[in-house]
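Worksheet for the structure shown next.
Shown here: the complex without one of its protein chains, the others still in place.
After this line comes chain A, so read on.
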Amino acid sequence: MDRDLLRQCLTYHGESFFNKLKCEQTENPDFQAVVSDLCKVSCESKSDGQDSPLVEQFIARKADILFCPAWKTTTRQEEEHEEDDDAAEPYAIMPPVELFMEVSYEERRAMLYRDLEKGDILVGRINNIREYGFFLTLLCTAGGLKRDVEDLELSALCHIREIPSTGSHDDPLSYFQTGDFIRAAVKDIDRYQEKITVSLQQASLSHNLEHVKLGVVPREELPIHYSRSVCAAADSTETYERILKSCHGYHNPSVVAYLLEKVGVSDTHPPSMMRGLQSKLFQEEDFASAIRKKQSASWALKCVRAGVGYFKHSHHVEAMNEYNKALDIDTNNVEALVARGALYANKGSIMKSISDFELALKTCPDHRNAKKYLCQTLVERGKQLEEQEKLVTAEGLYRRALSLDDSNPEAQEALSKITDTIQKSIRLREEAVAKEQDKATSSQISAEKLRKILKEEKRMKKKRKRSASSSSSSNTSSRNSSPSSSSSSSRRRSKKKKKKRRRSERGSKRHRRISSRESSRRREEGKSEKDRKVKEEDEVEWYPAPPNTAATFLNQKGGPGFGEEEEEGEVMVKDADDRRISQLYSLSAASEDEESDSSRRENKRREREERRKNSLSRSLEREERGSRESLDKSRERGREDNRKDRRDSDSKRRSRSDENRKRKVSCSSAESEYSRKSSFKSEYSGNSGSASKRVERGMRHDSSKRNSFDGGRCESRGREEIQEAARETDNRKGKVVDGSRRSDVGNGKRPEGAGSHNRQCSVTSVPEGRATKDLPSNLLSIFNQIAQFEKQKGAGPK
């Protein structure tokens, strides 16, 4: 309890109050501590008990609140000097109230001498200038104290030393005239002899008034309260209330807030004498903001839960809506951010998902799922970047993933891999530089080399030409994989099956592309064919299982995309590429699986035919799953080629098919040529820069590996001859061509390494075989003729 305040109160209220106080505060230990001290005070109290006992009772009862040190929220506030600007008056600046109270001259004088302090500001008029200074008649106070002093006949001396001099020779007093209004700081007060000295030196101001300029002031700049009190004194009808209501400041709508701050009362934790309303009783979690926060979180969580429900049933749009709703309700809701990030990752918007996860981790740095997902997504993004040849950035991402979760095996693996790759590429570059230097020195060989290069280029051009119609060639090749079956094809049928064929063609194209990848890799490794086969089987197990990140997991489910934004769209395209590739991997693996099966069970044709159907339908599915945009171009081309194909004579096709057949037979290594072509095509069709880069790299590889490639072809030639012979015998029998059986026979003869051939058949031969049965006999004979012709042609070069 504030002893001074209590003593002051006791002095005022007297004995009876003290008794009530003792009665009411018996249980207050604070009061018991000070009560003995207060006994003396109450005895010498002058009070005559003028206040009602009810008020005393109230004060006594609330004494623990009233005299509690914590009750006083105002800290000793330094009085700020307001700029006396009428326009900016934030509250009603009133004339001193003693003016209206008509307090006696003596009392006011005594009050002023009591309350005036060093550093206060006084305003006065010069009435006398002497050689040692000038005298001021005081008009009013300004800043700190607001008192009515005009009629108190107070004068103050300003000594010449207290006037700041502007020049060394001038008399400072020459700047002042009698009648000037001067604002000065109180230098000293002699309370007994009632003498005031003032100063014009800024240094003599109290520190909170330092910005006030001392010296001469024009009449307009005299304090507002002074001018108002002059008005009030002149007009006796003016009352305090009327002046108050005529002030700007009184009508200021935020005057309460302004003045509350000025008097130092808090309005957010307002004081109250009611015991039930003490601010210490209010708990922070009962406040509106706290409840709202909690409520928003719970509402948002509900939405997230609903969204996860949708997500589990693959309703991705609805899930996204729920997540966004959750984030609307509660921005930065961690669960919603994580869930949305996961959804983004699943939809392939990896950048968006990363930003979501990071936001979640910002608000909740230890969120386990957020960490895990972000790690996986970073690895995923790193892989994307790796494919775009942005190795260093990708490496950075892997490192960041590891910094989140240093035990993540994928990130570790990827990081070690990429560091290897980077080192390798650096080495390669160095080697290339060294080679170039070599070249420069040996000019003799360069001529030869140039010739070689020219030759190669010619060959390339040829291939390119072919690749320009590669879809058609691949089309025919797939159909003609067994020549007799191709010979049985008719224009009408091709029209009928146009659509189907186009699809299967695309599927097979993809096959080729992927197998080319495999084979190129294999070539790189320089393995034998048998090894290759083994590898293929290995891959059967390896490819279908995509990396276990959430992102890839969902990449394979097409679904409606969210790629509205540009950036996302870009990512989507890239993703589509990836997706296709991974699908192809798994698919080729599947068909290879099938092959090995089929080679084992040669005689169970029917069973296999069924399986072929399956593979066909699978290829269709695959097709649908593939991303539309990226395929549009090739589809167009395919259509064109088809048309051309139909228009062209069969002979043209046959001549091509001849080559195709050869290549087909020669297994995947031969196919790699096709794949290169197709990749060229993609280059020409103006794919993204990264794609073309990739292709360039491929070219480099090709040229370096040409030799081993040729060797592979030679090897397969022997087998090819056998097949050829078989085919001839078949034809001599003059039977109606049955492509499927043919391929079976072929398979039987070549249990290993015939994979691609078989695959092509399996895709296309079934419908053809069926169609043949429906054809009229005259057409059949024509086909036979064509087939024979083809055979002769094919056999010719041999």
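Keep this in mind: a contact is a pair of C-beta atoms (placed from the backbone, for glycine too) under 8 Å apart; a residue touches a chain by one contact, two chains touch by 3 or more; residues count from 1.
In this section, contacts and distances are computed from a predicted model.
Asker: What protein name does the UniProt record of the undisplayed chain give, "Cytoplasmic tRNA 2-thiolation protein 1", "Cyclin-Q", "DNA-directed RNA polymerase III subunit RPC3" or "DNA primase large subunit"?
Answerer: This omitted chain is identified in its UniProt record as "Cyclin-Q".
Asker: So one chain is hidden, and I want to know which residue out of A:Asp170, A:Asp267, A:Asp406 or A:Asp438 touches that hidden chain in the complete assembly.
Answerer: Per the contact definition at the top, the residue touching the missing chain is A:Asp267.
Asker: Just to verify: which one of A:Ala92, A:Leu205, A:Ala342 or A:Ala411 makes contact with the chain not shown?
Answerer: Of these options, the touching residue for the absent chain is A:Ala92.
Asker: Suppose we count only contacts with the excluded chain; which residues of chain A make the list?
Answerer: With respect to the unshown chain, the touching residues of chain A are 4-5, 8-13, 51-52, 54-55, 57-59, 61-62, 66, 71-74, 76-77, 79, 91-92, 94, 96-98, 100-104, 107-108, 111, 114-115, 117, 144-147, 239-241, 244, 250, 253, 255-257, 259-260, 262-265, 267-277, 279, 282, 286-289, 291-292, 294-295, 298-299, 302.
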